[in-house]
Each structure stands twice: as C-alpha cells, then as structure tokens.
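Of the protein chains in this complex, one is absent; all others appear in place.
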Amino acid sequence: MDDDIKIGVYVCHCGHNIADVIDVEDVAQRARKSGNVSVSRDYVYMCSSKGQNLIKQDIMQLGINRVVVAACSPRLYEQTFQNVLRESGLNPYLLQIANVREQCAWVHEAGLQATEKANRLVHGAIRRVSHHSPVEEQSVPVFPATLVIGGGIAGIQAALEIANSRHVVYLVEREPSIGGHMAQFDKTFPTLDCSACILTPKMNEVSRNPYIRLMTYSEVTDVSGYVGNFAVKVKRKARYIDEDKCVGCGICQEKCPWSTASEFDAGLGMRKAVYTPFPQAIPNIPVIDRERCVYFLKGKCRACEKVCEAQAINFEQEDMYIDLQVGSIIVATGFDVFDPTPIVQYGYGRLPNVFTSLEFERLCSPSGPTGGQLKLVSGRTPESVAIIHCVGSRDKNYNAYCSRVCCMHSLKYSHLFKEKTGGEVYQLYIDMRCAGKAYEEFYERVQGEHVHFIRGKLASIAAGVTDAEEDNLILTCEDTLLGNLINISVDMVVLCVALEPRHDTEQLSHILRLGRSHDGFFLERHPKLDPVATMSEGIFVVGCCQGPKDIPDTVAQASAASARALAMISKGKMEMGAITASVDEVVCSGCKVCNALCPYSAIFFDEISNVSRVNQVLCKGCNVCGAACPSGAISTRNFSTIQILAEIEGVLA
Amino acid sequence: MSFEPKIIAFLCNWCSYAGADLAGVSRSKCSPNVMSIRLMCSGGLEPAFVLKAFKEGADGVLVCGCNLGDCHYVDGNYKTLMRMTLLKKLVKQLGIEEERVRLQWVCASCAEDFVQAVNTITNDVKALGPYTQIKIEAEAETSRI
Partner (left out) sequence: MALITPFQEAAALVREAGGLELDQCYQCGLCTGSCPWNLVREFPVRKLIHQAQLGVIDFEAEYTWLCTTCRSCVQCCPRGVDIIDIMKAMRRVVAETGVSKVPDSLWLAVSNIAGSGNPLGQPAGQRGDWATPPTKKAKTDSGILYFPCCIPAYEPRLKKVAQATARILEAAGVDYKILPEVENCCGESVRKSGHENLFQSLAQKNMQAFSNAGINKIIVNSPHCYDTFKKEYTELGAEFKVIHIVQYLSQLIDEGKLKFSTEVKKKVTYHDSCYLARHNGIYDEPRHVLESIPGIEIVEMPDIKENTLCCGGGGGRIWMDTKKNERFSDLRLQQAKNVNAEVLALSCPYCMLNFEDSLIDFQGAVSMEIKDIVELVCEGIA
C-alpha cells in the first residue's frame, strides 16, 4: 500500500455506551496491526474537546493524513470530526466513521460477536479511508433578481416582500390581470372581509412598485441553468394593444360587438372579445382575445380601432420572447377547480340551478353577473339551498385528499345565503373540518343562524316537478346520524368542488424539473421541516400549487419563500454539496445510458468530445448514474466505486 | 461451533441508515451478523458491490432503501427495484441461492422493519449454510448490469 498514507484510528467508549458491549481496547489494538495505520487510540469521549484534541495533535505531530473514528452514527458527529480535520489543516473528507454505537453496541448483547463486528466495521473504514482524497466544497454566486410565476395572492405577496427590500422581481402571470382566485370571491372566511377590499390595495402596490417587472398575459416557456443563475424564457402573448398608449378608458370593450362567456365569472356572465377580466384589473389594459375576435376569425370588424382615441390598438403585434436572468424562482401557480360533470348523479350541467362553489362566489359578488343578487336561472330568488361538501375530494374515484377550504367556505355560503335571502340552508357534510384560528368560532356562529347540518354524502339530485314556474331539486342522501334515507327539496344546490392541481402542472414540472406528490401537486423538499423549498435548489413552491390551503397559509408560505430568496441574495453565494458525481472522460464510451437516469437532468452530452458530463451544481450525488454506467466511467466523490469496494473488502477480510 | 454467517447490508443514507440508527437508539436487538455499508441512495448501488461481497466471503446481502415514493432523490429506489430484479436473476445464474439477496424498504422511523429484515436474512442464510464460491471469481470482474 501507499507509504504516504498514515492513518489514525480513534475508538470511542462513549462512556459506558460502547465500552460495556464492545471490547474497545481490543478494537484499538487490532486496528494498529492493519497496514498504513500509524496510530490507534481509544478514549472515553472522542467528541469531547479533549478527544478532539487527541486527533488534532496526532495530525499535527505525527503527520496523520487519514482519520478513522469508531464512535456513534456519522449522521450525528460526522461534521464535528470533519471540523477537527479542517482545523488541523486536513481536508475534511479524509475522514471515515465506523458506526459502532447505533449499529453495533446498541443493538447487540455484550460479547465476542459484538466486538468481532466492531472490528470488521473499523477494518472496513480503514481500508476505505486509504482511498479517500480531498474534496473541494463549491459555491456559486447568486444573481440578485427573482422570478415569481403566478400572480394570485401567493405570487403577489412574494413579489411585494422581495420588492419592498429593493430587489428586482419579475412577476409572470398567464391571465390578462393578476389577482388569481381571490379576486373572484365576494367575502372571505372566517372574518367575512370583502375580498376585493383586502386584495385590490395589494394589486395596486404591485403595479406601483418600481422593483416589480409585471408581465401579464405571459408564460414561462423554458428554464435552464441552476440556483443563483437561472436563464428563463418568457413568452409575452400579443395583447394587440399598445401598453404605453392605452389609457384604460374601456371604450373598446364597450363598443366591441362580440361577446363570449367570461372565465372570470366562471362562465355565468359575458365578456367582450376585447376585455379586462374585471374592473379592478391590474394592469388596467385590455387584451384582444384572438380566439374570439371576429377580425382574427373572419378578417373583418376592427371596431375597437375606430373608437380608441389613444390609438392604442395594434393588430400587427406579435408574441414576444424575453430572456431573464434570476437567482431563484418562486412558483405560485395556484389550483384549478374540479369539474363535477362526471358525477352524473349530481346533474351538473344538466339540471339548472346546480352550481359549483366558484360559480356561487360570482353570484354573491357585487361585481358578478347578477350584481350580487342570488338568483335562480329563472330570475327568482331561491328560498332554499343545499351546500354539498367534498365534491371530488376525499373520494378515491376522483381525489383522495381533503381540499381543506371547503368546510369553511361552505359555512361562509350558509351565512351569505341567509343574509341575502333569509331562506333555508342545508349543509351535507361528512366531517366538519374547521381547524384554524377563529374557524371553530365561525362554525358556531353559523350554527346559530339556524342552518340544517346533515351528516351524509349526497347520493343524487333529481328534478322534482312543482307548480312553480320551475322545477325544484330533490336530493337523496342518507342522514347517517338519523340512520334514515332522506329526501330534501331545494331551489338551489352548490357543489363545493375540490381544489386540483393546475391542468398544466405536468408541463411546468418538466420546465422547472420539479417533483410532484401522489396527489399531483408540486412536491416540497420536506413535508414538515421544509415545506416551501423543493428538491431543485433555488426553486420554491408557495400557495395552492403545493397543495390546497386557505389564504392565511398561502400568504405565510409566500412570505417564507421570499425570505429564503432574500437570504440567498444577501449572502451573495450558495454553498453546494461536495458529494457529486463526475465522468472520467477517457473511460466514457459516449453511450448516454446515464443521461436519462439523472432525476435532476444534471448530465448533459458533449457532442464534440462525444462524452457525457455532469453539471456539478445540479448533481446531488445519488450515484444512480454511477451504478448504471456500463463502462464504469462515473464516480461519486466520497462514495466512489473503489472506496466502497475497499470497504467491502475490509469488512469481510 | 454453529455457523455464523457474514452478511453485508447496503443502506441508503436518508431513510434506511436513519432507520437502522433508530433501531439502536430504541435499543432493539438484532443479530450481529449483518454489517452495514452506507450509500447515498439505494439507486447508487452498483451490482458489482453485491458480487464483490460474495466474492470476499459474504454469505448474504441485504439492500435497503426508502419506501417507494420517498426516495430522497425522487425515484432512485424505483431504479433499485428494477435492478434488484435483474440482479436476482444474475445471482441465480451464478449459482447463488436467491434467498441470499434481499431487498427491503426501511423508512427513517421504521426501525422494526430493519431489525426484522436483519433477522430474517440471518435466519434464511443460516438455513442455507455457508456460501461456497462457484463461478463468481471471473464474473464479478466483468459483469455490470
């Protein structure tokens, strides 16, 4: 073996913890006999400062250049001992730990067998450490701008937090205006604040803040690079309206002769082919919908052009692609609502007066299609409503998860219905989930408003026949507390539909290289300890794109992620993991087997030299590529093939 | 003296190694015949490691990774799953009994799963007796799946 290698072995007693089960002296003694071991000691607490000093002294005085510590799990003290090496002028990766506490002394009875196992583990570590070489830790500079994708309340909050600390934010929103779902609501639980009253000021702030570059009617089409330095391509769809010239007078919308169903009104109201989704839109600049505009469809009209005094209409505009450079990305794309049409028993789309929750929000809203009056399709005011929980949620046939906000907005609807009509309200629920500050209190308050709570899942809705000008709706369901099947006759039904992952989540997850959890939402790095970061360094997920949640939780997450982005900016650089894979270009045969395997797309193929290469910043060191390379060309630092083979040899010798 | 097998366990760093540590922290007892080697991910297990272990005199090999869906590296353990199927076939062709190779998912809080896997493979291998090397010498050097 290599003469230059001088190994020091340090066996810890851990008080009685290890020493009572394993003959530590024997372990130290036997280690001494192995090749390349220059010194071997046992000590009562290796991790104490005295223990640490023993190692330091040996390194400095005896010229020890590889260290084996036989002690507790590397998951606990590896960093401590790495620091000992660092402080003694050795590269911290010239260390190997033999876990003789958790995985030996603590799981075995005292005796020969336990000692024999400890000896083997130490021997494996000795063989392995001979093959260790210094590993350099790397860091990358952070570009001080941030991209926020999605301009709902989550994206708005994140953008404002960052911009208010005077760093540039690009806020990319797909729709003509920011605001997201919250802009569609009338009131918000549990306080019943008017949604617009609390949201509009924030939207205005976004438009005024000089650090925010707002891009609406835009989408991210490509992301490359990595943490600290992402290159982003944004597609800005042509508005056909010159943003600099438009004064937001709205005359074009007024005069446009072509109408279509308004997405913002959940299809209940109409909008023009040239439109802003709602009066408080930010920016207050319309877009011409080329799918609906008759000029684009048939080549004739241009009525808007004639009436626009500012001469802002420009039919020649084209889609534009813009390149951005950012250090981190906050994803805030929100949710879609479940379409209940497949549940044919509920008759959505077939029976008039069966609405979704989002439609009900629009019916309640003063800016909605009925001016905030609750009306049946016939125009009559309903005298009764049934509010159905868990439509498409908590149901293995659709979405197994709970959508978290529906119990609460159902209560909100009960209150609003009572307030607006004084009619009867039936809530059909499975479990009432009102966990949140002041939520249970809100439940109590609504109970006090004489709402009928029926515990059971709605089975079906049928059109009943009455003398009135329109049919009422007959609901069938078991009241599980009574234990009886009951029929309820109501004028109106509200289906509280599930919050689902955006339909294009899959596509975005490819662009951003993000994982998704079983339910289809974006996957966070850790469900409890890191719920806003992702496995892609520098990319965060906030709000409902990570999973259903209410506005308070959404805002909290958005603020948390912006703090993380700001922390990176203020530090100026990011430390990267040292354990990464690399390709030996001489050995690589250019077969590309590894390219598709990497979960982080860190491997790219160099067509000129005909070899694969690993991007050191993206790689996280799992060695999935190394295990597959048929030429054995890939090696992961500190977990290289040679090192592991040596450890196997040592343990079994 | 009774036959005491030597078994190597390859554990991924994130779940399985933590699960094995937890077995110690909760003072569960398991057979001392299994020695673990830490990998970053079970998906980084090179088939050569397993063959090497047999070549160096191991009587059995245990491979542990996170539960499916929980791999720290997104889907490394699905690759483990596929590779282990192939590996078991290869091992069989080399004349090694399939039972000497075992795959077990062990989550970070699943100490008992780890203890059980350790005891099961120890008992299985004890029942089979020591592994006597047949063809592996030549194959181990060349075969990488």
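General observations
Order of writing sets the chain letters: A and B. Residues in each chain are counted from 1.
Assume a contact is a pair of C-beta atoms (placed from the backbone, for glycine too) under 8 Å apart; a residue touches a chain by one contact, two chains touch by 3 or more.
None of the values given here were measured: they were computed from a predicted structure.
One chain is not depicted; across the entire complex it touches A.
Taking the complete complex into account, A:480 is the one of A:191, A:341, A:480 or A:570 that touches the chain left out. Of the listed residues A:25, A:222 or A:431, the one in contact with the hidden chain in the full complex is A:431.
Within the whole complex, the absent chain has one touching residue among A:456, A:501 or A:599, and that is A:456. The omitted chain makes contact with chain A at the following residues, 344-345, 390, 394-397, 430-431, 455-460, 476-480, 483-485.
Note that only the chains that are shown with their structure count from here on.
For this pair, chain A with chain B, the centres built from the Cα atoms lie 34 Å apart.
Within the complex, the chain A residues that touch chain B are 73-75, 99, 101-109, 113-114, 116-117, 120-121, 124, 515, 518, 535, 579, 597, 599-600, 620-624, 626-630, 632, 636, 639, 641, 644-645, 647-649, 651-653.
Chain contact summary for the complex, chain B toward chain A: residues 4, 6, 8, 13, 17-18, 20-25, 27-30, 32-33, 35-41, 43-49, 52-53, 56-58, 69, 72-76, 79, 83, 115, 144.
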